[in-house]
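Every protein chain except one is present and positioned as in the full complex.
Each chain gets a letter, A and B, in the order it is written, and its residues are counted from 1.
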Amino acid sequence: MGGFIDLYTEADTFLHRMDPRVKIVAVLLLSLLAFILSHLYLLLALLTFIFLLLFLARATISRTAFALKFVLRFMVLIIILWPIFDPTGTPVLASLGPIKITEPAVWRGVTSAARVGCLATVWYILMFTTSQRDLVRALVKMGVRFDFGLTLAISLRFLPTFGALIDSIKDAQRARGLELSKGGLLKRSKNYVAVLVPTIVSALRTADTLSLALQSRAYGARADRTYLRDLNMRPSDYVALAVLAAILVLPAFAKFVMQVDI
Amino acid sequence: MSAQGSNWGNSGAAGKPANYVSPKIVAVYGVLTALTAAITYASYTPFSPTKGYFNLGDSMVFFSALAFGWRAGAICGGIGSAAADILLGSGIYAPITLVAKGAEGLVAGVIGRMKGGKAWAVALGIGAGGACMITTYFLGEWLLLDVGLGKAIAEIPINIAQVVLGGTIGALLSYYVKKSYPSLTKT
Partner (left out) sequence: MIPSAHGIPREEKIISTRNLKFTYEGGVQALQGLNLDIRSGDYVAIVGGNGSGKTTLAKALNGLLKPTSGTVMVNGMPTSELKVAEIAKVVGYAFQNPDHQLFCSSVEDEVRFGPLNLGYPEQEVRQKVERAIEAMNLGQLRALAPLSLRLGERRRVSIASVIAMDPQVLILDEPTTGLDAGESLELMNSLKRLNAEGKTIILITHDMKVVAEHARRVIVMANGRMILDSDSRGVFSDLAILGESNLEPPPVVRLAHRLAKHGIPHDVMSVEELVFQLLRSRGGG
């Protein structure tokens, strides 16, 4: 395992400059849109739009590849499994015993896969262009309590540390003859205890020290704490928000009010 | 200027102490959340061709719930597992995972610590928590993500294995750490 992957890529694009709150809203709205749309070509259009944004955010292929591989396999699996479990509709393309493959079911599978593709990749718009620090700050600004935000910031801060810790502990136990990738599930899981106990004990000791450090730095001393950097919505952020709202509201209006089949 | 309470002499009229959770809880929850994500990530074993994946993340959800209570189970289990999903490139699962593992940790924490955490309570808690997790994933995949019944069913056996193995390891870890390091598990 080669360390942890933080998708955030430093760059200076309009998405990087955009207020993180707007980007969080964007992810939510575009996800909703993916649920509203039911036609394959519209979902593919949405997928193209998401990839266009990723392209504009300078998300490099090599970094995306890791994440995309998962999504792609997921989509392929849906396309394969859907028709097998959905025998409704005609014409029947093939049948084998109780299993019936119908043309509409195949299209339903492909449509679902496209929707899943949208729901999966829309996250990357946020993750590629927003540092963890900005993400936590945005959540606090959006009403998440400061202590929850701090807890989240601490966990993000320690993720790579613990990743490295687990790697080191795995090495230390391998040097004692432990083979983690040998045997069935049961044996492997049992072997993992030799890694988990030192990891948990070290981590909890870290927590002990950390709570003292928080106290000594006056955590919770005043409710009206100030921040070094504040988030401020700029005109361009409002424009982006308006565009997003339009992208969602128009199809929603068409579908639910005007009863257009989209 | 009043020198009462925990105010400092020059802290001004608005300087009343914040009503935050204790620093110990912030530190422990932050660390448990990171641990859940890190262990999920590190023990990740993809199985082909069904592309289900197996990991020991559940052992940390159960550990947090049994050693630190239902709040830790729900918060650290839910957020930590969802963070691992995002890191592993399956952010699409993150919202369902947040609910599924959060519920798992919550239920395991409530039931598993009844009667001071007797063995039957722990087993029942893990079973009930695991059932919540499996049901949430199934319904979430089938009805919410609409991935089709086949894909949703394909996930069930792997999730059962995760509960059985993760539950056993989580219970052992919690028993061992509580016994050996009582000071570490107090919040």
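Here is the rule we go by: a contact is a pair of C-beta atoms (placed from the backbone, for glycine too) under 8 Å apart; a residue touches a chain by one contact, two chains touch by 3 or more.
Worth saying up front: this structure is predicted, and the values here are computed from it rather than measured.
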Contact with the hidden chain (one of A:P91, A:G143 or A:G177): A:G177
Residue among A:V144, A:V193 or A:M233 that touches the chain left out of view: A:V193
Contact set of chain A toward the excluded chain (per top definition): 2-3, 165, 168-169, 171-179, 193-194, 196-198, 201-202
Touching residues (missing chain, whole complex) on chain B: 176, 179-181
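In this section, only the chains that are shown with their structure count from here on.
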Intercentroid distance (Cα basis), chain B paired with chain A, Å: 18
Chain B residues within the chain A interface of the complex: 6, 8, 11, 14-24, 26-35, 37-39, 41-43, 45, 50-51, 54, 56, 59, 63, 75, 79-80, 83, 86-92, 94, 145-151, 153-154, 161, 165, 168-169, 172-173, 176-177, 181, 184-185
Chain A to chain B touching residues, read off their complex: 1, 4-5, 66-71, 73-74, 77-78, 81-82, 84-86, 108-109, 112, 115-116, 119-120, 123-124, 127, 145-147, 150-159, 161-163, 165-167, 170, 185-186, 188-189, 192-193, 196-197, 199-201, 203-208, 210-212, 214-215, 219-225
